[in-house]
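Accompanying notes for the structure given below.
All protein chains of the complex are present and in place, except for one that has been dropped.
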Amino acid sequence: MIDVSYLSAAPEMMLVLGAVAVLMVDVFAKPPPRVHGWITAAAYLAAGASIVLQWQRLGAGGGGLSFGGALVLDPWAAAVRAVLLVVAVLGTLCAWEMLAGLGRRMAEGVSLVLVATAGFMLMGASVDLVMVFIALEIGSIALYVLAGIVRSSPAGDEAAMKYFLLGAFASAIFIYGGALAYAGTGATNLFDIERFLNDYLVARPAVILIGMALLVVGMGFKVTAAPFHSWAPDVYQGAPAGVVGFMAAAAKVGGFAALVHILFIGFARYQGAWSDGLAVIAALSVVLGTLLAIGQSDVRRMLAYSGVAHAGFLLTGMTAGAPAADGLLFYLATYSVMLVGAFAAVTAVSGPAGAGSSFDEYRGLGRRSPVAAAVLALTMIAMSGMPLTTGFIGKFQMFASAWDGGYEWLVIVGLAASVAAFFFYLRLVVLMYFRPGEENGRDPDAPLPLPVTIRWVLLFSAAVTLVFGIYPGPLLGLLTRV
Amino acid sequence: MELSDYLPIAVMFILASAFAGVSLVVSYLISYKRPTPEKLEPYECGIVTEAEPIQRFPVKFYLVAILFVIFDVEIVFLFAWASVFGELGWGGVAAVTVFTLMIVETLGYVWKRGALDWNVSRRARYRAAPPAEAAQEMAA
Partner (left out) sequence: MIAAAIVTADWYMTLAAVLFLIGMAGLLLRNNALVMFMSVELMLNAVNLTFVAAARAHGDIGGQMAVLFVLVVAAAEVAVGLAIIVSIFRIRRTASVDDLSELSG
């Protein structure tokens, strides 16, 4: 009697099965680390195969709601899953050295990465506010633990604590928004909310509008939009280097994935209201993120504030509503790959489990590790939005959407911030190539060891940034071409 | 629901209160009273109290308490399932079986990891299993 299409949740099931298998095998067989690697790889392969099957189903005109209307199989959900799968694979490779160094707790680390990925994937597929909340918590709680998984690191503990307190706060705000929306409309399912808002003239929409605002604020925390970004720099700085890229990218993709469904489906009727709200948050994020990034002396904090600015650019595009979905997907996919690539380079510099990453450590990186320096420079240039990189095309899409949506002032703010952002992105590039590192009495030209897993991540992310930057066709407009 | 439907509940409530109250009052009235210092102390499992409770409890209490909370709360989903047991049929049974297996899996993990052992020896044994990796963990 309840419509259940297992395909619409298959990737998550594969990942969770993988996590269970890792834990069980670990505890009963006590295997060497590479066994966990095989199981994880199998889980990722199975999840990837499920996503391919989902695309085929969508291509054949299938899809739609399942699990009592809690999950939807639409192009957005499937595409977001694909992005998250890539982020997870890259993140796992990047974190592998750190995870393998956890000793007997390695299985926990690996399964947490798998579970977090499953949670954020579910966020992109959920069309029921309660389901979104659960998916959000599955992902977030796993990330809180990952931030503090290196026991001996006080910075990691502190990052976990800050992430946890503000994350729990944001989740509470989000679900209170859901409760108010339910109080106003009598439904938590986004399609039911949409139907209610279309069918009835709501005389006093205050409760629904406040609920909607709280939903946006709660998600704003998760995607590090200003003024809800305060946790991000501390967490990115304190968490073990290997997982930061995954944490940052996965949370951002998941948050935007859910926000798109919530606003574009559930509250499409109130687009006038939420567009203006998003525009204000977007302008704040872009300006604050850029200004604060300029003053940083730690690469991770700089990347965190640049992430705030990027959340602002994504929100800029979102103001246009549903037509922006294609551009949003492109931006999310390419930005998260850039972010993981940049943090792979950070991992190489500060060690797999290290915290903090001051600018001084990057002096002369161009000679110490040409590959890491080149890819880090490329991602910086791409993040600043230079042409011939994916960053330019993504930003262009966002600005075009906002311009068409009538937010010309927002585009001008964004352009001004982009110009100012060149300063801090290029500062790192200059530091790596034109400033020798001679302090601390160490050999300035000592080659930096680059584990093979990190090398793969670096090369992949560079390839994606360049190839889709020059030839964006295959990725752009993916949603409409199902 | 009629108000009269509540009558049996009210009667039950009154009877229960009356029984408890009468027992207490009667035993108070007819019992011998020979107070000694030990008897006047707060009741603590029948053992003579020696000192104030220490301020901090060992962390293993926390571990067991938190595991209890988790497993306890997960069970509410069984309650929801039970209330529509008939309508869901075998599909519901299958879903709940999967859910229960996931919980059992967690329990199995916690158990094998040694989190339920009151004595630390077994956890130490688990940690010490392959010497090389134990050393690695110490270093990490």
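Going by the order they are written in, the chains are A and B; count residues from 1 in each one.
Simple rule for what comes next: a residue touches a chain if its C-beta (ideal position, glycine included) is under 8 Å from a C-beta of that chain, and two chains touch if they have at least 3 such contacts.
The structure displayed is predicted, hence computed values, not measured ones.
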From the listed residues A:Y44, A:F120 or A:Y144, report the one that touches the chain absent from this view. A:Y144
Where the complex has a chain not shown, which of A:S66, A:S111 or A:Q296 is the residue touching it? A:Q296
Of the listed residues A:V4, A:M24 or A:M161, which contacts the missing chain in the full complex? A:M161
Per the touch definition above, residue among A:G63, A:G220 or A:G238 touching the missing chain: A:G238
Note that subunit A touches the chain not displayed via residues 130, 133-134, 137, 141, 144-145, 148, 151, 154-155, 157-162, 164-165, 168-169, 171-173, 175-176, 178-180, 182-183, 186-188, 233-234, 237-238, 295-298, 301, 355-356
Residues on subunit B facing the left-out chain by the touch rule are 59, 62, 66, 69-70, 72-74, 76-77, 79-80
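Basically, only the chains that are shown with their structure count from here on.
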From the mean C-alpha coordinate of subunit A to that of subunit B, what's the distance rounded to whole Å? 39
Contacts from subunit A onto subunit B in the complex sit at residues 1-2, 4, 20, 23-24, 27-28, 30, 101-105, 150-152, 353
So, in the complex, the side of subunit B touching subunit A is made of residues 87-89, 91, 102, 105, 108-109, 112-113, 126-127, 129-130, 133-134, 136-137, 140
